[in-house]
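So that we are looking at the same thing, I have put the structure below in structure tokens.
Left out: one protein chain. Kept in place: all the others.
Order of writing sets the chain letters: A and B. Residues in each chain are counted from 1.
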Amino acid sequence: MTSKERILNKCAKAADGAFAMPELDDIAAVEYPDPLKQFCATSEAVGGKVVELADNQDINELVRSLFPEARRIASNLTEISIADTNPDLVENACELNGTDLGIIRGEFGVAENGCIWIPQTMKQRAVCFISENLVILLPRQNIVNNMHEAYKRISFNDYGYGTFISGPSKTADIAQVLVMGAQAARSVTVILI
Amino acid sequence: MKVGLFIPCYVDALFPEVGMASLKLLRHLGVEVVYPQGQTCCGQPMANGGFEKQATHLARKFEDKFGNFDYVVAPSVSCTAFVRHNYPSLIKDCKVADKALDIVEFLHDVLKVKGPLGRFPHRVSIHNSCHGVRELGLSSPSEQNIPKFNKIRDLLQLVEGIDVVEPERPDECCGFGGLFAMEEKAVSQRMGCDKISRHAATGAEYVTGPDSSCLMQLSASAERLGLDIKCKHVVEILASGL
Partner (left out) sequence: MSTFHSKSAKSFLKDEKYSSWHDKTFWSVRQKRDAMAEKLDEWEQLREKASRIKLHTLSHLDKYLEEFSGNAEKNGVKVHWAADAAEFNEIVFGILSSHGVKKLVKSKSMLTEECEMNPYLEARGIEVVETDLGERIIQLKGQKPSHIVMPAIHLNHDDVGELFERKGISDQPGNHDPSYLTYMARLSLRGEFLSADAGMTGANFGIAATGDIVVCTNEGNADMSTSLPKLQISAIGLEKIIPDYASLAVFQRMLCRAGTGQPSTTYTSHFRKARCEDGEMHIILVDNGRSDWLADPAHREILKCIRCGSCMNTCPVYRRSGGYSYSYFIPGPIGINLGMLRSARQHSGNLSACTLCRSCETVCPVKIGLAEQIYSWRQSLSGLGTFNRSKKLMSDAMSLVFNHQGLYDAATGAESVMNIVPRDWMPFGLRFPRKPFHKLVKEDDK
């Protein structure tokens, strides 16, 4: 007998089927009068920054003004013209090390916790983590209240990876002092488009 | 309504005044209360220490003494909780489990006492004993997001001249825990000292609670730290001046 068979047999014997799956649609989950406002407040609370793109404002100019020092910028978004590295064209993900700014797209935001759904849409997803600073472009009408709504909405493509990001990488592992910028992006700026 | 008064062993031996106050208070409220002689211990100390079997005889004895009352009332939350929650698994056809009430519950929920009680012109800090909070529901546990309530506070507020406060960390354990206090002496003493310090920080002259074992731990801690704060069971305060 393989370990798989042994484990499954033991579980089958022990699992008595006694408990039905509870109803989950009746959860009285939090909703906000203005989800976008709540999303912005939560994002700031988790260490992120939210900026609105004004009508007729050029996204590249806005990013440039936010990160005047950034030299190496990585993005595969067609509207981003200031990028000098395209994560779709990078053969070895390690080459993205040293990226000052990564610019990616988020599908929707979650008001209750500042999460943004980022399905992998580039060959090297490392750009989402290895960049010193991360800019996420997020359509401002795409905000849901809570994670129940969020998980009804997520979808995967062929890359088979997706993540919720809520603010910059952080740690409090040294003496419980909160420090932004542990192993991944040291800052996250959400640009509402 | 026939009410049997259960006075747990350590209250009987060490805090007879708590028993007397219970009797006085219940009689004052017009309750027909009987103290059946020959009662000893509910068995909780042995069971919590890991010797539940030794509690079985005591549970049977308890059932004999109290089975025919409408309510069994005790001035001790942990003993009441043990009778209510553990007896049904110890003895067959247990009748007393559902009738056992801590005196705070009895006054608050059954008698629904609203009228004036005694007089106690002092600042009093409530000690929310763990088993009162988390096993009998005398107050809303600080861990839970449910509407806030506190039956002890409700009753104390019927006492004339009293100033009721609660400490920071209002329902953290005092560290008594029965045999825990012996096996884990260092942690137990530290918990007791931390707890009484928080009570003292409220400026209270008295700590009051529904369980004399917690209060015993707290007064020992007060002496250890040289704090001028006294402990009194909640029934003593409710009955004071009656």
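Observations
One rule holds for everything that comes next: a residue touches a chain if its C-beta (ideal position, glycine included) is under 8 Å from a C-beta of that chain, and two chains touch if they have at least 3 such contacts.
Keep in mind that what you see is a predicted model, and the values were worked out from it rather than measured.
Among the residues B:Lys99, B:Arg134 or B:Lys151, only B:Arg134 touches the chain that is left out of the figure.
Summary of contacts with the chain left out: across B:Thr80, B:Thr202, B:Ser219 or B:Ser240, the touching residue is B:Ser219. One of B:Met20, B:Val110 or B:Leu158 touches the chain omitted from the figure, and that residue is B:Met20.
Summarising the interface, chain B meets the missing chain with residues 7, 9-20, 23, 35, 37-41, 43, 45-54, 57-58, 61, 130-131, 134-135, 141-146, 169, 171-173, 175-177, 179-188, 190-191, 194, 216-217, 219-220, 223-224. Although one chain is not drawn, its touching partners on chain A can still be listed: residues 2-4, 6-8, 10-22, 24, 27-30, 42, 45-46, 93-94, 97, 110, 112-115, 123-126, 128-130, 146-148, 150-152, 154, 156, 158-177, 179, 181-185.
Just so we're on the same page, only the chains that are shown with their structure count from here on.
Separating the CA-averaged centres of chain A and chain B is a span of 51 Å.
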